[in-house]
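One chain of protein is taken out of this complex; the other chains stay put.
On to chain A.
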Amino acid sequence: MNVSARSALSRLGLEVGEHAHAFSTPDHGLHPVHYPWDHNGAFATYDHAALRRGYQVYKDVCSACHSMSRIAWRNLIGVTHTEAEVKAMAAETTYYDGPDAEGEMHERPGKASDYFPSPYINDDAARAANAGALPPDLSCIARARHGEENYIFSLLTGYYDAPAGVTVRDGLHYNPYFPGGTIGMAQVLFDGVVDYEDGTPNTASQLARDVSTFLAWASYPEFDERKKMGMKFMIITTGLFGLSVWWKRFKWSYIKSQRLVVQPPTHIRKV
């Protein structure tokens, strides 16, 4: 039974018991709440101002440990930033490139076609720097986790003191939304850790909301266009359905307007 149905029943004074599980559900991570994202619904695009702020949160906070190696600078053009802004941001990063005509490797400033730089040179370096825990690549993280942006938001805002009876090993942190209940990543989003250029309040939950939206976009970059096509598809198919109904009635009108009358023969021999 889902949460809303159970709370509706409890409001009516009917308490419904929990299901009995052979395992403890918190061991597998709490299910995240389904938050009312403003890009939910059939006709809503992402809020691109939130995407722009979310990129800033990723850049200022997440990218210290998490790579986003499948996203290129150019992917931000026309989504969160202008072409000039993207080129300037890419040029701030140095890329190791080559070999050139003499076979030499060299360093050069980034271009819009380069992919986001990774904080570690490989996964082993990332594990070594994070007490054995690999910070996952965030390019497709919303697709890769149950609950998608709800999970990301819940995880980022879900750090609590461990309840009695739960031991947290050194270097781990209690977070009920993470399977197992303890996570290597410490809480990173606090009120005011990122300063927004557009004056949006930079509370921890606002930062988490914006970066969750940004990561959802990274997983579903076709989101806006797909929904717009969906709307057009529904309009066209509604019209075609109406035409098919008319066509059926047109073809059946001949049959439906006939009247069959049975006239029994008048000279029946009585037995």
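The rule is simple: contacts are C-beta pairs under 8 Å (C-beta built on N, C-alpha and C of every residue); 3 or more make two chains touch, one makes a residue touch a chain; residues count from 1.
The rule is short, and it goes like this: contacts and distances are computed from a predicted model.
A.B. asks: Looking only at the UniProt record of the hidden chain, which name from "Complex III subunit 9", "Large ribosomal subunit protein mL38", "Ribonuclease H2 subunit C" or "NuA4 histone acetyltransferase subunit" is the right one?
C.D. replies: Going by UniProt, the chain not displayed is called "Complex III subunit 9".
A.B. asks: Quick one: which of A:H48, A:K87 or A:R127 touches the chain that's been left out?
C.D. replies: Checking the options A:H48, A:K87 or A:R127, the one contacting the hidden chain is A:H48.
A.B. asks: Determine which one of A:A128, A:A186 or A:M231 touches the chain that has been left out.
C.D. replies: A:M231
A.B. asks: Write the list of chain A residues that the hidden chain touches.
C.D. replies: Contact residues on chain A toward the absent chain are 38, 43-49, 52, 78-80, 82, 224, 228, 231-232, 235-236.
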